[in-house]
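The complex is shown incomplete by one protein chain, all other protein chains being positioned as in the whole.
A, B and C are the chain letters, set down in written order, and residue numbers restart from 1 in every chain.
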Amino acid sequence: MAAALLTWCALAQGVAAESPAPLVAEQIGVAKLGAPTPHWLFVGDTNFLGYLDSKVYLFDGDTGAMLGMLSTGVWGNAVELAPDFSAIYVPEMYYSRGTRGERTEVLTTYDTTDLKPMGEVIIPAKRATGIPHRAYQGITDDGRFVLIDNMTPATSVSVVDVVAQKFVAEIEIAGCNLVYPTGNRSFASLCGDGTLQQIELDDHGNLKSRTRSEKFFDPDKDPVTEKASRFGDTWLFISFDGNVHAVDFAGGTIKLTKPWALFNDVERKATWKIGGGQFNAVHNQTGRLYVIVHQGGPYGHKESGKDVWVYDLATHKGVAQIPLASPASSIGVTKDAAPLLVTSDPAMPGAVVYDALTGAHQRTIEGPPFTPASIQSP
Amino acid sequence: MAAALLTWCALAQGVAAESPAPLVAEQIGVAKLGAPTPHWLFVGDTNFLGYLDSKVYLFDGDTGAMLGMLSTGVWGNAVELAPDFSAIYVPEMYYSRGTRGERTEVLTTYDTTDLKPMGEVIIPAKRATGIPHRAYQGITDDGRFVLIDNMTPATSVSVVDVVAQKFVAEIEIAGCNLVYPTGNRSFASLCGDGTLQQIELDDHGNLKSRTRSEKFFDPDKDPVTEKASRFGDTWLFISFDGNVHAVDFAGGTIKLTKPWALFNDVERKATWKIGGGQFNAVHNQTGRLYVIVHQGGPYGHKESGKDVWVYDLATHKGVAQIPLASPASSIGVTKDAAPLLVTSDPAMPGAVVYDALTGAHQRTIEGPPFTPASIQSP
Amino acid sequence: MKWLDNWFTKGTRRIARNTSRRDFLSRVGVAMVGTAAIPLLPVARASAAESPRAPQPAEEGDPLSCEYWRHCAIDGYLCGCCGGSANSCPPGAEPSPVTWIGTCRNPVDGRDYIISYNDCCGKSACGHCLCNRNEGDRPVYQPAKSNDINWCHGTKTNIYHCSTSVVLGLAVAD
Partner (left out) sequence: MKWLDNWFTKGTRRIARNTSRRDFLSRVGVAMVGTAAIPLLPVARASAAESPRAPQPAEEGDPLSCEYWRHCAIDGYLCGCCGGSANSCPPGAEPSPVTWIGTCRNPVDGRDYIISYNDCCGKSACGHCLCNRNEGDRPVYQPAKSNDINWCHGTKTNIYHCSTSVVLGLAVAD
């Protein structure tokens, strides 16, 4: 048959000899990803109207072009990127009959050149689900262990050794929840009584020690949100009322510092508030904190905002106010010297890209993602 | 603890003795479906942006209220209803890892009072998928066998005995495709050469005989669409150019009849055309054919229309023209004496309900269904 | 609600400090179900129960509106728009025995009531009447007061379909 085809093509081309040469027959190929740039954007799509089919989209923030996609199972939350971007790790959940049958959870490893699954590790079928939270999972600074938050509703953390590709341990964090990596072998969790605990792991990923902080916020009067940002060895926990509790984990200790306020009295009177999903982000190089803000009444801690205010983490002073092209619930800031500020809102498919230094709107990326959540970059 | 609570409630209510009696504590329950009515509407949601999470919504056409929902796996197509509405049968497809792993296909039986799965039969993992087609599946007139169209791309039909709850046979229909039930033990399939074949089953659901029709349409010049309607023992196959080929299957034979035209010369000149998904439906009691029509150029056989034209199947004359409140790709007509005409369009979530006799718009049902397709009634 | 919340955090922490992990998980599992489920019936009875679809006499407003008083801390699809009601799951869905709890004021009698926001589970998203109100909502490290959490726990699957707003009783300030 192939031979016959060649004859038939040659004949056809002969027929058209006078006019310019016809198009040549093509071979279908499969694209590969180019070299990663700091402006690559992984945008999680919870796909709320079809969350059995959650996805993570990869865009080039400089062009807005979609580069690829991962299908991430039921209740997708976010990805973990190896520090050297050698792999992408995704906690995924499946049922043998979609909404029924046997529940299986895995941590899948994807290749960063062709986005193909390279392997999976079965993990306890207990992952915390619902509204996505960045702190429902994390990766240690050296990229050795991926940490996955569990809620049954009893809380614990699953530890996966991604180098050995095996599940190591489930560490209970009773009365506490969430995962905030604090080094190569440690992470912190926030607790319902206004404290936090730091868990130290041994080299195998098992529990080595557990340290508890003093109470540093009032969980009833002014709780910190679970949406925190990391600045070096410090995690910034921001309260409903806009107070920043910086906790320094350098050297394996827990150092509490005096909270500082995002809003002065005038701004409070004008009802400025924090709010959204992942409403804050830090650019480490410039030491700047980006916060989505809005004006409104009480219980606005999940409301999207039309403005991002920028703070200098050395002086705690506001240094810029960025009016957004469209309301934002979550933001991300790329890690490079010419950072992008990227916003998403579950009510608006897609993502919006700004110059993080000037606040200039650069482009709006059309969705899907249909109900975007997490925004992450290499 | 329960005892403690009672004391605590009693105390609380004592405190408020002066004012009107407080609300009483409630128990959460689970609703059951009431008695079915002919105006119940099963609307399939392919959920194209999340088709691993396809659904079927059940609405009350008289109120627009949602009554319930089924999750129908990957590539949902439609439901089959037992003639006495004692059960709902749904072909469902699943992968062990959502988009990867082992493919499993089942025919699931759902209870019509509580919409719970009562059982499943494993079927060959070969079901035809893509754009939904009503004729990708069917049920014999007596409700004994559910017939499921396969394409690998080789074509065949899986036969499931839903009374015995077991898979019976896979019957090849080479060169042909689709399932049009024609009795208690038979169905027809359309063939690529302009013929059709009728398959007769024995009482166990195995192939008994195969009859082939003469060529009755030109598959190149004016093919019939695969979207047909049944009128008694007759199936109406409508061609791209709007010619109706009525094929009578009474008594197990295939009786071809002279095609008749939906459009006269004036209408053709005005570029009136058929088009859409399931663009036609029949109301048996009144002997009327409903067809979605639009004006436009060639290759419009999948374009939605803003009008439904109604024909008398005895006289082949147009008897009514119904301007729609919004464009429609698919329609359904309920079976009762006061029938509803229901339309859906994958570009518009929800469904629209009209009086099928007067054409009066009754209500628009808000979506989801996000990308609605099939419309079915008891 | 404070008493409940304090009991929860203190209680679980105390257990955590004095027991092994396995022992802990089993016991806290029980303890927490106990906590959140105190005012609830076991699932079996709940499913069997008649579901009062109509609001009670001393209520007003539209139960299918996000502004309805009971929904003051809800986050999800109203089951009343999905084939159920403010206090019943749609056909075929399974009520979660564990849940988060809010306190809402009934405008008719001016009283504060404890509202239990049980999720209905086992079918994918209903998609109708999405509401998000956060009165008294707390972060997920205070689970019993957080509406971000998928409360399809203790159910056959953790597949979320819609949310209810069930009156448990009067709230008593401590």
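In this text, contacts are C-beta pairs under 8 Å (C-beta built on N, C-alpha and C of every residue); 3 or more make two chains touch, one makes a residue touch a chain.
From a predicted model like this one, the values you see are computed outputs, not experimental measurements.
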**OP:** Taking the whole complex into account, name the chains on display that the unshown chain touches.
**Re:** A, B
Original post:
Which residue among B:Gly34, B:Pro83, B:Gly175 or B:Gly232 touches the omitted chain?
Top reply: B:Gly175
Subject >> Hidden partner chain, touching residue among B:Trp75, B:Phe187 or B:Phe249 >> reply: B:Trp75
Original post:
Which of these, B:Asp60, B:Asp114 or B:Glu226, touches the one chain of the complex that we don't see?
Top reply: B:Glu226
Original post:
Any idea which of B:His133, B:Arg185 or B:His294 touches the chain not displayed?
Top reply: B:His133
**OP:** Check the options B:Ala21, B:Met118 or B:Ala154 and report the residue that touches the missing chain.
**Re:** B:Ala154
**OP:** By the contact definition given up top, give the residues of chain B that touch the hidden chain.
**Re:** 48-52, 74-75, 95, 98-100, 103, 128-131, 133, 151-156, 170-172, 174-178, 189-193, 219-220, 223-226, 298-302
Original post:
What chain A residues would touch the chain not displayed?
Top reply: 1-2, 5, 8-9, 11-13, 15-16, 19-33, 53, 55, 58, 65-71, 110-111, 113-116, 366-368, 370
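We adopt the following convention: only the chains that are shown with their structure count from here on.
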**OP:** Have a look at which chains touch which and call the overall pattern line, ring, star, complete or other.
**Re:** complete
Original post:
If you average the Cα atoms of chain B and of chain C to get two centres, how far apart are those centres in Å?
Top reply: 37
Original post:
Approximately how many whole Å separate the CA-defined centres of chain A and chain C?
Top reply: 28
Subject >> Distance between the centres, which are taken as Cα means, of chain B and chain A, whole angstrom >> reply: 41
Original post:
Residues of chain C touching 2+ other chains?
Top reply: 123-125, 127, 159
Original post:
If you look at chain B, which of its residues touch at least two other chains?
Top reply: 53, 71, 368, 370
